Structures are given as C-alpha cells and as structure tokens.
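All protein chains but one are shown at their positions in the complex.
Residue numbering begins at 1 within each chain, and the chains themselves are lettered A and B in the order written.
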Amino acid sequence: MATLPVSRLETIQRFGPHLSYPAGMRLDTAEDPDKVVKTHCCFCGQQCGIQLKVKDNVVIGFEPWEEFPFNQGMLCPKGVRRYLQGAHPDRLTTAYRRDANAAGGFSPMPYDAAVRRVAEEIDRIQSTHGADAFAVLSGASLTTEKTYLMGKFARMCLRTANIDYNGRLCMVSAGAANKKAFGIDRSANPWSDIPKAEVVLIAGSNVAECSPITTNYVWQARENGAKVIVVDPRITPIARTCDLFLPVKPGRDVALFNGILHLMIENGWIDQRFIEQFAVGFDAVAEHVRQWTPRQTAEVTGITESAIRQAAEWWGQAKSSFLMHARGIEHHSHGVYNVLSTINIVLASGRIGREGCGYATITGQANGQGGREHGQKCDQLPGLRDIENPEHRAYIAKIWGISPDDLPGKGVDAYEIFRKIDRGEIRGLLSICFNPKVSLPDNNFIGRMLDKLDFYVAIDFFLSESAHQADIVLPGSLQEEDEGVVTSAEGRVIKINKCVDPPGEAQQDWRIIQDIAAGLGRSRGFTFNEPREIFDELRRASAGGIADYAGITYEKVERQLGVFWPCPMDDHPGTPRLFEHGSWNPVALGRGPFYFPDGKARFNVATYTPPAEDVDADYPLMLTTGRVVSHFLSGAQTRRIGPLVDQYPEPRLELHPQLAEQLSIRDGDWATVESRRGSCTLRAQVVRTIRPDTVFVPYHWAGAKSINQVTIAAQDPISKIPEYKVCAVRVRREASPPAYAQQLEPQQ
Amino acid sequence: MPVPENHEFFIDPGRCIGCQACVHACSECDTHRGHSMIHLDFVDRALTTQTVPVICMHCDSPTCAEVCPADAIKRSEDGVVQTARKPRCIACNNCVLACPFGVPKMKADFELMMKCDMCYDRTSVGKKPMCATVCPSGALYFGTRDQIESLRRAATPINQFRFGEQLIHTKVHMMVPKSRGREIVDVAAALFEAPVGQDMSLNILQ
Partner (left out) sequence: MHERVRATIWGAGMTALLGVLIVLGSRRLDHFDAALVGYTFATLFATFGIVYRYSMWLQRPPTRRYWVRGWQLFLNPRYLGNNLLQFLRRVGVMFALNAFIWRRGTMRGAAHWCLMWGCVIAAAITFPLVFGWVHFETVEGDLQSYRAYVFGFPTLAFPIHSWIAFAVFHGLVWASILVIIGVMLAMKRRMTDHGAAAVQQFAEDYLPLIALFAISATGLMLTASYTWMRGYAYDFLAILHAITVILTLLWLPFGKFFHIFQRPAQLGVSFYKDIGARLEQANCRRCGEPFASRMHVEDLIDVERELGYRYELEDREVQHYQWICPRCRRLLLSIAQANEWAGVRGGGPLLSDLPNAGISSSDRHQ
C-alpha cells in the first residue's frame, strides 16, 4: 500500500477535514441567541423543520420546530449537529488558486481577480474548442432558485449543452420510471398516507439511517395494524422487527417484483376494474411475468419461495398500501426496470391516488426533488420540461429572451462528462455542490480526469476532495447563509431562511454565478438582486409545465408550512396527493388521473438482467454500498462535524460470520476489498445482519478509504444512474494496517 | 415549576433505530453541554441491529438515592429523580452500580455523578425533554396519556419492573402489547432470553 503523497497530506493538514465541536463543553449554560430562525435541515431529502439559534452572525445551536408538520420537532443526529458546520476552521472565506509552492497547495487570492481568471479561462477554452468543451456539474442540495440559475447559466450564458448534476447519482432511475409509468416525476403521496396503509412495502431503503424521520410514519402504520415488508440484503434497523423480511440478492429486484405480480395475477389479487379504466399495457406485462414462477423467482432472488408467497399474499390482499423505495433498487444498471417492476405491482393493485394508498421514492439529497425539476439536468428545462421538445424550448427561450435556436440541445450525463474529458472533448469544468472525486464510481478514473482538465473551477464552502484538484476555488455559501425554496421528498415546496451572512469574501452561490456571467460580458439575464427575483422568474418558467410552481409564493409557503406542487394559480392550495379525481393535471385535462393525454398510467414490461458485473471465481462476492446515519453523501460537511464523526469515524467492511470464517477474518481485523477497478483496506465488522454472499461498505469517505475506488461505472441505459449497489469483489485479510492508518485522522 | 401538566414519558425501546439523535440532542442541552445523559447501546451488534436508549425511569423509591452516602440525589415532589446535587456528590459510584436500569453516569473529571433529570430546565418552562422531541422513531415519547393511547392502540403503558424479588415502580412508562395483559415486566428474567429480531438465514434460499 503506497503512502500518501506529501502534497495531499499538506492539503488535508491545511484545509481539513478537521473536526468542530460545541464550544465550552462544560456545565456552563449556553448563550442566549440574538434570534431564532425557522428553517430546514441542510441534509437529506426529508427537509425537517428546525430552528437555528443565531448570535453575532454565528449559528450557535438549534431548537426543535414542533409546529412543522412533517417532522414535528423530530430530527436525526445530522440535524441536531448541523449547526456545527458554520464558523468552522476549514471554512473557505476567500478565493484560492492552486499554487504548488504555497502551504497546502493553494494560495489565497482576491475574489474579483479569481472571477476574472475564471471568465478568461472559460472564454479561452470555449473560443478554442467550442462552447460544449466547457462543462458544468451542479448539485441537488442547492436551493431550487440556484438550480434554476445553474441551468440558465449553462445554456444561456455559456451556451454549453454539457450541464448535469449529482442527482444523476441519486434520483434519476425513479424519475425516469415515474415519467414512463405516470407521466410525472414526483412522490405520488404525502407521507401522511403511510400510517393509513394496511401494508407498507419498503424496497431497497435503509429508512432508519438514510431517512430517519420516515421511521415514525412506518411505525405508526404498524401501530395501526399494518404489516411491514422490507426488501434488503441487510437487516437494517427498520427491517429488524418488520413482519416479513425479504433478503434479496443485490441486483435481483426486478425478478422479485415480477414474481410477486405473477402470484397476484395467479390468485386474482389484482384490481381488474382499475387496470381497465386507468391503465394501459397490462396484458404485455402479465404475459411477461408468466415466466416468473415462485420457484424461478426464488432461484434468482435468493429468497425462499414461502417468503415470496407471503409477500404476494399480503400485498395482493391488502385494502390499502404504501410502497416506497430508494437507492437500494435504483442504483443499478437496470435501475429504471427495478422501479418499473415495483410500479407494476402498485398499478395492478389499483391502490394509488387515494387516501392510504400510496407510492413514493424517498429522495436522498437535500433538494433531490426540486433540484431535478428546473433545468440543471442535461435533458431538461424548467418545469420538468423536455429540452428536445420544440414547444418546451420555445417557451423557455421566450422567458429568457433568446431565440430557441440559441438554446443548446441535450447534453450528456455526469459520468459521461468525465468520459468526454478523457476523449479530450471537454477541456474545462465548473463544479458546484458536487464532490465527484468521492461520489462517482471507479473514482480513481475521476481523479485522473480532473487532473487532465485544462481548467477546473470549484465553488465550495469547504475544500472538498474534488476541489483539491481545482485551479481556482471560489468561496460559496452554506445553506444557512442564503434563502430560497427546496422541494422535499413528499413534493412539498418549503422555504430555507437565511440565518447569517457568508463570512469574509465568501458569496452566495447565485452571486458568484452572476459575477462570472458579468466577467464574460454576458450579464443579460443574470442581474437578479435577491433569490426572490429568481424565484419569480422560475415561477413563470415553470408555469404550464408539469412541475408547475406558478401559484407558489414565499409567503404562501410560510403561511401553509409548505406547498405541494403542482400549484398553478395563486388561489390553488397545492396538490399533496397526485392522481386524485379532479386534481390539477395539465396533460390529461380531465381524461384521467395520470399525466398522459389519455389520463391512463402505463404498465411497463420490466425485463430481468443480472448486474453488469456478476460474481465469478476470481471475484466471488457482491459488494453493495450505502450510507450510515451520521454522515451525508460525500461527507464534505459531516466529516467535519466532530460528534458525527465520533459516532461513525471510519468506513467498515460488513460481512457475515460464515464468510468471515472462510476468509479467517475476525471482527476488527483489517481486510481488503478488491474489484477489477481498485481496492480499499478497511476494518472488518462481522455481523449476522447481511447476506453471506454480500459485503457492505458505506461510501462517505475519500481517498484510500473511498469504496468508490472499487465500485463499477456501469450505468442504467435510460437513467444513466451508476450501479453502486452491486459489483463483483474479493476480500482478504490484511496482517498489517494500511499506511493511511498512521497518517490520517479517521475523517480524513 | 413542574413538568407540563398531564405530560408523561413513555418509552418503547423496540422502536429504536439506534440513530443516536437523542444522545446528540441531550448533549446539546443547556445544563450539560457536551455530556449526554442518555445511554444508547447495541444489544449485540454481531447478532442484530437492536439498540436500546435508556433514560432515567424515575423510580418512586429510587435505589440510587437511597444508596447515596452523601444524600446528593433528590426526588422532586412531582416524582422526578434529579441529578446529583453538585455540592454534595462525592463521586463514590454507588448510584451507578446500584441503579437497576443502569442509568447514572460518573463524570470522573468533575467528581460528579450526572443523570437524566427529564430535562428539568426544559420541562420547567413548558417544553418537552430534548430527547423525546427529536427521537425520529418514537422510541422516546413525551405526551399525555390520551395522546399515547390514541397513537399506540395495540400497546399499553406499564410502570412496574421486576428484578428478582424486587419490584420497582417508576414515573416513566414502557409500552408493552395490550394483548399480553401484563402489568409487570420481569427484567431479570431476560437474563436467560435471547434478543429478538429478523434472522438472516430464515428467508434465504439455501
């Protein structure tokens, strides 16, 4: 194992991650705040309401916000400790340029000069190699205003087709499948429908750790008598006391749901009337699942026949139900099919669009929903509009005051951007709210590509691992330093309120983007004075689209404690539950509940294919990855918060005792997990809560501890989501610790 | 000022997901920043993800207070067993060892025992205890008897616990299934019982 290069160690020493802890950890009382701001947590798609205490322009603590209906004061550890990310020693308060002679590899520079340099480089690259040679990577934890502005900036100011965002790693399989089946990409139901369901089916979602507040909804359903079915290769905390646990082999979800549908049809547990009246394509699907007999399903999924039968019986016979899934079934090279196969059993049951009858994907990122609606996705324009649809192009071009011909076409997905860098087609990159060096699969490749760029500018509030490789780093803003709306997993538009000003030369992100536009001499359309002005334009841009925000105002959001889109008019209250009789639907216009011209939902044949990389003699185990409760995404924020790091300091390799025994690995031993792409040496955690043929590693760490060195860059052909949830690996015990164990602190 | 009228503490460890929100929230509390009074343990991580959050149960006749040589632990009129009086506690550890629920914590640095006091600083001004407010699983719940009964229809709150020959009554209630008709939970009997949970091997096709 190679030791770390000195330069990387120096960068870490200078810029962190270092840990922050509450001040004065004694028995002294806390200071009284100057003000308490009602806002939302910056982590995860549930967007819990929280009150932040502010004193002297610093967030000093929190207080639960019990009136906010979604979480009623509840928080997870990330929410409780989120305030510790402000006033952090690692916080970037000035612009930096890469400088091999400077301590830590970067030297500070004036903000204006940095912006000028960025504009010059963009101009140079685009005039030499064409507009598309400069790409933009954005993020789904930004406010919706910012995501709107990023899309507009890329298309109207940079005129590049190549903008994409990190929702590509998160929401796109669900989004694509939802559009195929329902014509709309949003959770069909508010969470308040969960406790009203007789059966709750959770597929590929570690609810307890990734969306902890949802736990209470699931338990409430169980208190009301619901059966809880969990599909997962690991017994997560939500699975521990569920009524039926289906330990699916990673990557075999299509088979499972096809098998369940097979049994539903065989036993007549389908809603024939609903299917005929409100859906099309059932016959083809019925025909397709005929091959998925219980025996066949059991063999492919690795689940016993009796358990599959039990699941079909409970799901089939329920009067009301709620099906939810998350990255567990979405992070696959056939993620869209996985999702479609779950939607098929929902549609066949006829239990959707009614109270207590629901379906939802649990959004992962802070603005995972809002971030994919308004045009920072490579194929989308604001309002969930399609960039290849001439009418949609014309509408947005009119709002922006440009000719539709000047609007670039469809770009490529986030991973493809790196392949284009490899091919020399993309020479420059601007990233914001995205840490691809940690979060993309096979990330040693990503690291090489970042180095290969002619010019890379990162906008960030901490020097993320990706920003380590930037030429210029512009100091952006934390969530609490700006205002704007985000849309939660439920489809509820809520308001982030500003608590403090950005420190030093740090700027609100949208100002940085406008400054770059000004530096390029293309200020037109980028002269907003506050987020509210951006939001007002976004409302107009989304009007008439599916994600219609036209009737949403900041005041309405605050008054109603959130507004569910679509909300097309000022006097419209919003749409908590989709597909209800008479609810707003600009596509079907009364012909039916779903967002197609005939108003009918689509059954889609979901064909089973094994994972892109199946196990073999050389790599006999399956690796699956995921989150832990105290960290968020690439860890750029949570790995800097001391108490969260203490809770789960370093990634561990989870494996079953049977497997551990074969490999002579004991709990706490060092072990290397290795694929055809890379390897990672971690401490083993031997637990009986994982399939014996599968190992698990959480993905929040960087460098030598990053499991994404090992994962595969295979992508779903439709959604382009990478296959994080399964690849082939082998595991061996290590006699001695890896070099990083002596050189780095756990979070680094 | 006492705890808000009619509000009681109900625990249901079976709902716990081990997220530690309670632990973090407790240590953000005003009277003991950086020191959580809540215990959250894995029952046996090698075996199961089961976790258990333990707050003070506030016994009617608290063993911790009676074995305290310094008379440092007081029970308020409304039944809250308070943390050790700072001038008195001599850090002897008797309470830590004697509490049948394993609640008090010894803070060696401070020469002081500290324990959960039902967030007296919050409840005395009409707020809920921090842990019960943030708990995302409802394992820790603070509310009225009516609220808990309407939310948890299959459960009944009980507050008597048996440890061998000793019966302990507590102010805090634990949720047990109504169908069992139990009035007492025999905690010591669990010495000879296994943790409960889904078994990985059960539904795997061999």
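We adopt the following convention: contacts are C-beta pairs under 8 Å (C-beta built on N, C-alpha and C of every residue); 3 or more make two chains touch, one makes a residue touch a chain.
Computed from a predicted structure; not experimentally measured.
S.K.: Among the options B:5, B:77, B:146 or B:165, which residue touches the chain absent from this view?
M.R.: Only one of B:5, B:77, B:146 or B:165 touches the chain omitted from view, namely B:165.
S.K.: Which residue, A:40, A:240, A:539 or A:656, contacts the hidden chain when the whole complex is considered?
M.R.: For the chain that is not drawn, the touching residue is A:240.
S.K.: Under the stated touch rule, tell me which residues of chain A contact the chain that is not displayed.
M.R.: Output for chain A: 24, 26-30, 222, 228, 240-245, 688.
S.K.: Touching the missing chain, which residues of chain B?
M.R.: 12-14, 16, 30-32, 39, 41, 43-44, 46-48, 50-52, 54, 63, 66-71, 82, 86-88, 90-94, 96-103, 109-112, 120-121, 124-125, 154, 161, 163-166, 174-177, 179-180, 182, 185-199, 202
Here, only the chains that are shown with their structure count from here on.
S.K.: So the centre of each chain is just the mean of its C-alpha atoms; given that, what is the distance between chain A and chain B in Å?
M.R.: Roughly 35 Å separates the two chain centres.
S.K.: Note which residues of chain A are touching chain B in the complex, please.
M.R.: That would be residues 21-22, 24-30, 61-62, 64, 66, 71, 73-77, 79-81, 208-209, 212-213, 215-216, 219-220, 223-225, 235-242, 244-247, 298-299, 301-307, 629-630, 643, 647, 656-657, 667, 685-692 of chain A.
S.K.: Of all residues in chain B, which touch chain A in the complex?
M.R.: Listed in rising order, the residues are 14-21, 23-25, 27-28, 30-35, 45-51, 110, 128, 130, 133-138, 151-155, 196-198, 200, 202-205.
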